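Read through the structure below, which is laid out as structure tokens, and then see the notes.
Just one protein chain is left out here, and the rest sit where they should.
Lettered A, B and C in written order, each chain numbered from 1.
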Amino acid sequence: MQRFALIGAGFIGTVHAANLTANPNVDFKLVYDLDTKRAATIAASFGAAVAHSVGEVFDDGAIDAVFIASSTDTHAEHVRRAADAGVAALCEKPIHLDLAQATETVAYAKERNTLAMVDFNRRFDRDYAELKRIVDSGEIGDVELIQLSSRGPSMPPLEYIAVSGGQMRDQAVHFFDLARWISGADPVEVFATGSTLAEPRLADYGDVDTSAVTLRLASGALVQIDCTRRTGYGYDERIEVLGSRGMAEARRHRNGNVSRYTAGKVTDDGLHPGWFERVKPTYAAALAAFVNALENGTPISPSLEDGLKAQAIAEAATRSLTSGRAEPILY
Amino acid sequence: MQRFALIGAGFIGTVHAANLTANPNVDFKLVYDLDTKRAATIAASFGAAVAHSVGEVFDDGAIDAVFIASSTDTHAEHVRRAADAGVAALCEKPIHLDLAQATETVAYAKERNTLAMVDFNRRFDRDYAELKRIVDSGEIGDVELIQLSSRGPSMPPLEYIAVSGGQMRDQAVHFFDLARWISGADPVEVFATGSTLAEPRLADYGDVDTSAVTLRLASGALVQIDCTRRTGYGYDERIEVLGSRGMAEARRHRNGNVSRYTAGKVTDDGLHPGWFERVKPTYAAALAAFVNALENGTPISPSLEDGLKAQAIAEAATRSLTSGRAEPILY
Amino acid sequence: MQRFALIGAGFIGTVHAANLTANPNVDFKLVYDLDTKRAATIAASFGAAVAHSVGEVFDDGAIDAVFIASSTDTHAEHVRRAADAGVAALCEKPIHLDLAQATETVAYAKERNTLAMVDFNRRFDRDYAELKRIVDSGEIGDVELIQLSSRGPSMPPLEYIAVSGGQMRDQAVHFFDLARWISGADPVEVFATGSTLAEPRLADYGDVDTSAVTLRLASGALVQIDCTRRTGYGYDERIEVLGSRGMAEARRHRNGNVSRYTAGKVTDDGLHPGWFERVKPTYAAALAAFVNALENGTPISPSLEDGLKAQAIAEAATRSLTSGRAEPILY
Partner (left out) sequence: MQRFALIGAGFIGTVHAANLTANPNVDFKLVYDLDTKRAATIAASFGAAVAHSVGEVFDDGAIDAVFIASSTDTHAEHVRRAADAGVAALCEKPIHLDLAQATETVAYAKERNTLAMVDFNRRFDRDYAELKRIVDSGEIGDVELIQLSSRGPSMPPLEYIAVSGGQMRDQAVHFFDLARWISGADPVEVFATGSTLAEPRLADYGDVDTSAVTLRLASGALVQIDCTRRTGYGYDERIEVLGSRGMAEARRHRNGNVSRYTAGKVTDDGLHPGWFERVKPTYAAALAAFVNALENGTPISPSLEDGLKAQAIAEAATRSLTSGRAEPILY
């Protein structure tokens, strides 16, 4: 049984709190948030106690592990506190929006042998895990081409965009990780081009809402990612992996299985309205994998280093957006 | 090269004329129709000559085979003429709406060793042939349950209904043949119930437009057929075959492969507007099989006897519609 | 907040216990099972207390509602106890395998104004609820034809079969309820025929494993149900509703969304291995509807009377299996 604290009591913190409660190997002890009222709400619903300071979380030996789901600018600090306290950490991405600071934080944690995982939750999607299994089994031969679509349903608020780090660092980064994980290889080069089609004001932030990214692996295999912030038709992600002996596809998810037949048309249930409906089960699965690593010593995946590598790709992609050329990726 | 005459120059006669012309082993010589103008139109388009009497078709040794596509009440007479003349015959179903007369006609042709085939064209559908192949291969084990849907898009005119023989003899009969062919077994019993939901005036003809039929094979395997004359959403047929080791399904056909994604819905291209768009390729394939039998002595399928057996099921089903009980099928 | 007891601590009782715990408006107080050890296991996992007798469940005013998930032969007795105690009851189907005794039990509960619901959980399936909504909205016009498939993956043990009441009462009954519910009409007549194809020893129990059922509604609309106990390819249920202006289909569920492309074939994730994976979410939804009825006075559906009507259809269907004719349904 692992004693957990949760830092961050917003929307996603509440999701994590429910998963911590439902996991049979977790004892959900403490919840901390700058906004004590929000922490108290979670504490009351899920039978945890409120921590009134970060110190209270880490300093009393009360917990084995911490789930860091606070605002992005606080992740690195909490990872360091966990490292200091000898507490394992499951941290939402990114460790720090600034790659150099993220790298230092990871080094800090590594020196202290901190058990830590970055929450790229899509690795725990049932279908993506099956894709990975197919690739690893050799069933489709060597990977030659991967297609990923990352498409959000509607523009996030500009306030969110302003602190997000931009489409590469905030949105595409999940798919950079998936491309690395599924192919089992580190991309060496990236080309990215983007536009502000959904929200022209993004240009003020040096950001884009629609982009096309191409990665090149050392083997010569290619990866294409298309990203949009606003589809208008729902949340849409899918992956195709072409190998030398076949292809595997993780198809779009639908929100139901009903078809309506009328003259000349068949109208099916469509896509999920938002990302959360699509990826919801992955959060519990990611937590379970982390807990399993703590309990049974299974390897941690994705590691903090995986988080850094995905960020490194995002940095190079961001450079390419303005340079107009393929950029080397510096890990 | 087989010299052919075509009897019947209506809509479907024109389809057959085009197929006769395109078949490399057919020399399309003659076309006959009571309406000489219609015959002349086909003759001009496809380079055949007009026959001005049935005698001209059969009596001069000008042809090797005849395609009988005239009105139903003339089929039996033309089959007998072909038998007398030693000419092979490809005949649209039914041989005769009256089963006794159909049976006599088949006996007559058999005594004269007439090469004859009844045009249950759905046996030549690519997907149904694949279903048959799967069943015959043993891939899904013994047949246990077959589901067939036979659904027309809109009510035929009442004048058509009046001479059609009713929904069992006119519409369901194709699926009785498919059930026999795919299962490789003769049903022993049939239950049918029907209603006049699309066109209440059908009741005046003792006919139904919506019906549910259950066949029982000697093995105990069961067959369900649903028939409607009017779907409102297009022409719809499909077949499922459940075996002891798996299931095979010939899915509905769509008229295209385009999907449109909008909020919460995906709208695909729908079904074909009518039966002809769905089954069109089967006519050329049926003709090719018949010509192959003539040229190379391959077995004829479906034979005239197959036609009689499907009719026998239709007769029993028609009895069941009013008796309210499962009726034995008398071959 | 509704205080609940659970009677029955087997596999499905454990499912209900988890749902009772997760429902925010339920206080899961007591669990009873003849096998006290099983009750204790559930009690420990979900924070309830063990009741050591049925009296302890009902007699102390400790609960507002009872979930009856014990063996079939005890349902009626527990419903009566609930009625005596003024406790609401959510009861697994059937109320009693003997329709006369079930009818008496329902009358008994009704006289005492017991709030009671029979757990035909498929009414709470997201897709079937959407079908119902489509039909009720008039979108596809008047119902004319309904197709339901009810197909289990593998033969249940003969000991189960022996006490199940047979395929009509045990398996088809769920689909009799769905047909009534979706069409909004009571069938008036039923024809059923069946065979023992998967397990010949079923004949010793007067039972069948493969059956085809046809219902007729007063409007003339028809319903076809195919049932098998053993598909070999997984758990398979689906529904099509044809109306006068279109068709709606609740398609088969797949256990994933991955496709593998190889030469000439596309291999998708298949069906669920068993019924539980397919219908699991319906149990929580059914419970939530019941709790909502208790809390807010919303109408109870399916009512005990709905349970009786589905049973009445099953009785007539069972008669038809041997009579070979369409049987009137006596409600």
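Keep this in mind: a contact is a pair of C-beta atoms (placed from the backbone, for glycine too) under 8 Å apart; a residue touches a chain by one contact, two chains touch by 3 or more.
Treat the numbers as computed from the prediction; the structure is a model and nothing was measured.
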| item | value |
| --- | --- |
| Options B:Asp35, B:Glu130, B:Asp204 or B:Glu295, residue touching the unrepresented chain | B:Glu130 |
| Residue in contact with the excluded chain [from A:Glu56, A:Asp186 or A:Asp226] | A:Asp226 |
| Candidate in contact with the missing chain, chosen from B:Val31, B:Ile161, B:Leu222 or B:Ala248 | B:Ala248 |
| Option from A:Met1, A:Ala44, A:Ala107 or A:Leu145 whose C-beta touches the chain left out | A:Leu145 |
| Touch with the omitted chain, as defined above, among C:Gly138, C:Pro200 or C:Gly270 | C:Gly270 |
| Missing-partner contacts on chain C, residue numbers | 231-234, 236, 254-255, 261-271, 273 |
| Residue numbers in chain B that touch the chain omitted from display | 126-127, 130-131, 134, 139-140, 245-253, 256-262, 269 |
| Absent-chain interface as seen on chain A, which is shown | 141-142, 144-145, 147, 149, 151, 189, 191, 193-198, 210-212, 214, 216, 219-224, 226, 228, 231-233, 236, 242-247, 324-326 |
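Criterion: only the chains that are shown with their structure count from here on.
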| item | value |
| --- | --- |
| Most remote chain, CA-based centroid, reference being chain B | A |
| Rounded Å distance between chain A and chain B, as computed from the means of their C-alpha atoms | 58 |
| Contacts with two or more other chains, residues of chain C listed in rising order | 245-247 |
